[in-house]
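This structure is in structure tokens; I'll ask about it shortly.
With one protein chain withheld, the remaining protein chains of the complex are depicted in position.
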Amino acid sequence: MPINYYIFLSVALFCIGVAGVLTRRNAIIIFMCVELMLNAVNLLLIAFSKMHHVATGVTDPNAGINGQIFVFFIMVVAAAEVSVGLAIIAMMYRNTHSVDINFLNRLKH
Amino acid sequence: MSNYVYLVPLFPLVGFLINGLFRKSLSKSQSGVIGSGTILASFIISLIIFFQVKQEGFQPVTVTLFEFIHAGKLSIPFSFLVDPLSTLFLLIITGVGFLIHLYSMAYMQEENGADYAKYFSYLNLFVFFMLLLVLGANYVILFIGWEGVGLCSYLLIGYWFKNLDFDNAAKKAFIMNRIGDLGFLIAIFALINQFGSVSFDTIFQKAPTASTGFITAVTLLLFVGATGKSAQIPLYTWLPDAMAGPTPVSALIHAATMVTAGIYMIARSHILYNLAPVSQTVVAIIGAATIILAALIAVKQNDIKKVLAYSTVSQLGYMFLGLGVGAYNEAVFHVLTHAFFKALLFLCAGSVIHAMGGEQDIRKMGGLKKNLPVTHITFLMGCIAIAGIPPFSGFFSKDEILTAAYARNPVYFIIGLAGAMITAFYMFRLYATTFRGTFRGTPDQQHHLHESPSAMTIPLIVLAILSVIGGFVGIPEVMVPNANLLEHFLDPVLATGVRQTVEIPAATEWMLMGLSTVLALAMVLFALYRFSKNPELGEPVGLGKWMRDKFYVDEIYDTLIVKPINALAGFFNRVIENEVIDGVVNGVGRLVQYGGRQLRYLQSGQVGAYVLLMVVGIVILFVVQLFLRK
Amino acid sequence: MNSIITSAVLGVIMMFSGLFLKKKSSIAALATAGVFLLLVMAVLELSGYHFFPVDTHNTLYFDVFGLLFNCIAFASTLIYFLLNGRDMTSIGNYPGEYFALVFFVLCGISITSSFNSLLMLFIGIEIISIPLYILTGSDKRNLKSNEASLKYFLMGAFSTGIMLLGIAFLYGASDKGSFFLDDLVSQKGGPSPMMMAGLILLMVSMAFKVSAAPFHFWTPDVYDGAPAVITSFMATVVKAGVFIAFIRLFYDAFDDIKVHWQLLVAIITAITLFIGNITAVFQQSVKRMLAYSSIAQVGFMLFSLLTLSNLAKEGIILYTAVYSLSTIGLFAILIRMKDYSFEGFNGLARKYPGVAFAAAIFLLSLAGIPLTGGFLAKYYMILAVMQTGQWLWLVILAMLCAAVSVYYYFRVIQAMYFKEGGTQELELSGSFKAILIGVALLVILLGIFPQVLIDRLYIIYL
Amino acid sequence: MNATQLLFWFLSVLALFSAIMMVVSKNPVHSVLWLIVVFFALSGHYILLNAQFLAIVNLIVYAGAIMVLFLFVIMLMNLNAETEPQKNKWLKIAGVIGGGSLLLVLVAALKSADLHNRIAETGTGNIGLIHNLGMALFKEYVIPFEISSVLFLSAMVGTVVIGKKE
Partner (left out) sequence: MIPVLLIGIPLLAGLIGFSLKDTAAKRWALFASLLTLAVIVTGICLPSDSSLLKFSTDWMGSLNSRFAVSLDGMGKILCLLTALSFPIIFISTWNEEYVKAKNFFGLMLLSLTGLLGVFLASDALLFYIFWELALIPVYFLASQWGGERRIAATFKFFIYTFLGSLMMLIGLIYIYFHTPGHSFALTAFYQAHLQITNESQSWLFWFIFVAFAVKMPIFPFHTWQPDTYEQSPPAVTMVLSGLMVKMGLFGILRWLAPVLPMGTYLWGDTVSALCIIGMIYASLIALRQDDLKRLVAYSSIAHMGLMCLTIFATTTIGFQGVMIQMFNHGINIIGLWVVVYLIEKQFKTRKISELGGLAAKAPVLTMMLVIIVLANIALPLTNAFIGEFLMFTGIYTSRVTNYNVVFVVTAALTVILSAVYMLNMVQKVFYGPENARTGKAMDIQVSEKWLLSFIVLMILVFGIYPEPLIRLTQSSVDLLMSKMFVKP
């Protein structure tokens, strides 16, 4: 497939994630939207990895593998982030019984 | 001896320092003696110098004391010039000065010790500066003396500083002088710019090379200085107010010496003036106008010193008229005679005031000739002298000026003649009101009436004699040929350069003399007749009121100059300074604060808004980048 | 490599310190000793002693610039621990863990100061960020702390997404399909649109991390909400560390195509300077003011990014050092105060002249007054920009902003010295004061002899 | 259009649709479920791109572990009801516009990219196999791999610090 298709697909997914972050006010959903953004990037990276492999795979059989490795690391980090993030949200919920970010306005100006 | 000329100003300076620094510890007689003695010493040296200068073949001597200012190519030495002109002035200053010092010793007796010493120290300082003025070999030294005498005048007018009116008068004198000085100063700058020097000899030597326009400008500027110092229109109003000072001061500074500095300066610069006919005309016109204006005002004044003050202004006008028509000798001659009789008149006035216990209003005097015989006689002589009755000194000097004026333009002569008539009139009005008739003061004053002590009368007598005979040093050519000693003496200085006097026939000259004498006599008699028995005591009306109120010149100045400046200053202070300039400065500060307060609201606390703004930021960066690429 | 491994190990040690050390003070002491060790390791590494000769396959690259910065970061942390180690332990119930997280952050900083691959940059940034999310929320019962933590986390995660998209684009656009900095820019022709897109996104995410406007919005809230002792660390060592990563990234990867992105950096710089300084003016709390001031300072630091010259490198080293020292010093005092408002500082000089003196020096340094290091730091930045002969408007803006900054910094000085007030009682030990004054003198020293630090950049033992 | 292409389009549309649904669902649980659908669709793409290992990992880690975690949290907090009050309408519109314009500028920036000859070939290559990935990971990328343990450690410590009830 032309790489452009993947690019636009990923960008579209990414922007849906962004729009989600912007429109929702539930912290968990926002966080999920961020995960969507990360996955869009993952898809893009894998597509690029493939693209590079196609381009230079003749000389270097492992060409493009670094993109996949990177995706692997993204997943790792995402997992870590999720654990921390959910812990923070849970802590917040324990204290305020809400995950609505609109109530996060003690700190301003 | 000429090389020791610096001793002349040195003595008064020493006197000033001693009296000034040790005024608390000196007794009155000590400070009086020091004050007068130093002037006497100067006078003696001046005399010696005079006799040296008088000898045939004397060449002017420049005595350089030290390098005063030296910057780049400009070099201004602190040097004195000894020539006939300066020598003559030395004599006037130290001679009359000494007499007035002597007089002051008695006159100021009522002051306490420290103030007494202060008075003499100021007086000595004045003499010092006056001597600098006339001795200076360049315009800067002249200017030092010029401003210095102004300062002393300021200090002495405000001598009784507790009276705020006196202080105002002092301030006014200083400031009006400063206005004139400014013109002088700018003239000096212009001369430096043109000639690269301020020395008289250099400038006069190079003067013909300069353009007429330049010379005219410089001479006019110098004349502005002279109008300030010598109380000419438009800067004359300070002089009558200056009568606030002790009367001997008025005699010395505001009659005999300082106010003639302008004449000295212009006479000194006559080479420049000769090159600038326009300036000469201006000088003559101003002088003539001043004669009439001041004389008219004098007619209706009732303060004995004010009358004399306006008379001084008027007489100075004669001198300027003389200068304006190129009669430098004659002007200087008038300076000399005027110094005698005007000092005399002032001192007499002082004697009267002294006797009257401080009263200066002539309406409250009258019939003083019985009680003050010496004063009366001497005052009368002064009056005759100033009125121009031959053979008193004033006649010679005034008539020589008038003759010269006639030679230039008969209109000048007519104005001068009219002035002379008015002069005779108001002087004898003053004389008659004061000394004739009956006493109109309080009984208490009458009880105290007495002749002044001899320390005061001796100077009166000396000056009276000089007023009478002083004119003989300058007998006109038509009367006795080659008898004009003064002209002979001064010619080496004043006859240089281009002279533009027109010779007039001897017969005409005689006729002019006769005319002025007759008219003056007529006015004298009219005034005596008019005022001896029925002095004018009421409020004047019509023109008389205008004259009494000095034609409202002070008020006009106040309205046209002082008040607008004050208003402008107030406007600057209140509005421009505080609201506009500082307002802008503070406004910037407030704007920043306001910006800070408003920008804070961007920080709304909402995560959604933050992310939105971030996205907007990203979009903007992309847009910029897209545009940048194209 | 010394510092990365040492800090990671120290982090693990601190994790378990709570098990065998019961007293909070001994935990703090251990941490202080640990960071001292770390500093020694870093200095040794800088001097050419590498204890862990690991083949990093080019993912890391140790140069003097990064190593010197490590030393600065660790030294700052050492001072920070010395001054505030005790306060750290009293945030909550997990003193050991807090220190462990700090060490992990330091590990992340060591990585970001020596990365050579976008992968390492990403991991490094995350290693820095994740502990910080937690530290920010470590005052668990304080709602502000919670809120700050959640805000920080959500926005941090978002920016991670931006960063990854940028990295993906760069990867896609690179000729060889590589994450190594040297390979990112295509050698043939100009930068491709995709590369520029990636660059911008990466720039944005880094700007977010260093809190450059308009991506700074998390900063005031998080700095304000976090426990002051954590803010101190975040605003100084961490921010400097990320900034060094920023510089490294652009210096090593995008220096050749400067002309294409300089304007963007200039815009960011201008907005940062403007917003940071202007918003700081009206703050009522010193803590929040310092948050904005840190934004404003980043505006100046961004000059080095704009130019990427040797001068800029020298300057940024000095800047990070001076800025960290000054801010740590100020926060050290602030932490001990109960009232963070400006009024809280009233009359401090009367009661604690030494402390007030030190605070004044720090504030003067932040304001960029000569003879303090802050002046020379700003001076280097200006010099670097002026060297390019461009961006004069930016310099003027910066100067105007510097004048504005004087306003809010001097408010504190005024409060301390010229205003009367019932000063709060502060718990200040003798050693605290001594160290504080020592730090102040150090700031002055750097202002007079910056060569002490800068010459180090050119002594290479590698 | 061959099967691969067909599959590509299907998965793409599915992913986009599910993503939008995730964002617009009012019920958080539904959102989670739609997100899982997205992940499945993406895994399908991975397989098309011969990234088999990642496809599986994506399913196991993301769809399996992470999303379950999300689900648990949502359940625990009892957010399954449509509790979320409506956000300010304007902010919502602004959000959509913001996301839309970001899309717009990204597309605009990339559309001129000269990539038409670059192809991500589907169905070939073996770099995505676990063997190759493992070799790369433990040889060239051993350092990042080890270092990511620090990340995990800190996340672990952090979760404990934050999550533990005091």
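First chain written, first letter: the chains are A, B, C and D, and each begins at residue 1.
Note that in this section a contact is a pair of C-beta atoms (placed from the backbone, for glycine too) under 8 Å apart; a residue touches a chain by one contact, two chains touch by 3 or more.
This is a predicted model, so every value here is computed, not measured.
Q: For the chain that does not appear here, which of the shown chains does it touch in the whole complex?
A: If we consider the entire complex, the absent chain touches B, C.
Q: Out of B:47, B:182 or B:389, which residue would touch the omitted chain in the full complex?
A: B:182
Q: Quick one: say which of C:10, C:244, C:383 or C:442 touches the chain that got left out.
A: Residue touching the chain left out of view: C:383.
Q: If the hidden chain were put back, which of B:83, B:147 or B:487 would touch it?
A: B:147
Q: Provide the residue numbers of subunit C that touch the chain removed from this figure.
A: Subunit C touches the chain not shown through residues 311, 314, 364, 369-371, 375, 379-380, 382-383, 386-387, 389, 392, 395-396, 399-400, 402-403, 406-407, 410, 414, 417-419, 450-451, 454-455.
Q: Considering the whole complex, not just the chains shown, which residues of subunit B touch the missing one?
A: Residues in contact with the chain left out: 66-74, 114, 140, 143-144, 146-148, 151, 154, 158, 161-164, 167-168, 171, 174-175, 178-179, 181-182, 185-186, 188-190, 192-193, 565-566, 568-570, 572-573, 576-577, 581-582, 585-586, 589.
The definition used in the following text is that only the chains that are shown with their structure count from here on.
Q: I'd like the Å distance between the centres of subunit B and subunit D, where a centre is the mean of that chain's Cα atoms.
A: Comparing mean C-alpha positions, subunit D is 102 Å from subunit B.
Q: Please report how many Å separate the Cα centroid of subunit C from that of subunit D, as a whole number.
A: The computed centroid separation for subunit C versus subunit D comes out at 32 Å.
Q: Could you check subunit D for residues that touch two or more other chains and list them?
A: 87, 91, 94-95, 98-99, 102, 106, 109-110, 113, 115, 140-141, 144, 148, 151, 154-155, 158-159, 162
Q: Can you list every residue of subunit A that touches 2 or more other chains, as numbers and ranges?
A: Within subunit A, residues 3, 7, 11, 14, 17-18, 21-23, 25, 30-31, 47-49, 51, 53, 55, 63-64, 66, 69, 73, 77, 80-81, 84, 88-89, 91, 101-102, 104, 106-108 contact more than one other chain.
Q: Which residues of subunit A touch subunit C once you look at their complex with the stated criterion?
A: Where subunit A meets subunit C, its residues are 3, 7, 10-11, 14, 17-18, 21, 27, 30-31, 34, 37-38, 40-41, 44-45, 47-49, 51-53, 55-56, 63-64, 66-67, 69-70, 73-74, 77, 80-81, 84-85, 88-89, 91-92, 95-96, 101, 104, 106-108.
Q: Looking at the complex, which residues from subunit C come into contact with subunit D?
A: Listed in rising order, the residues of subunit C that touch subunit D are 4, 8, 11-12, 15, 54, 56-57, 59-60, 92-94, 97-98, 100-101, 104, 107-108, 111, 119-120, 123, 126-127, 130-131, 133-134, 137-138, 140-141, 149, 173, 192-194, 196-197.
Q: Okay, in this complex, where on subunit A does subunit B touch?
A: Checking each residue of subunit A against subunit B gives 18, 21-23, 25, 30, 101-102, 104-109.
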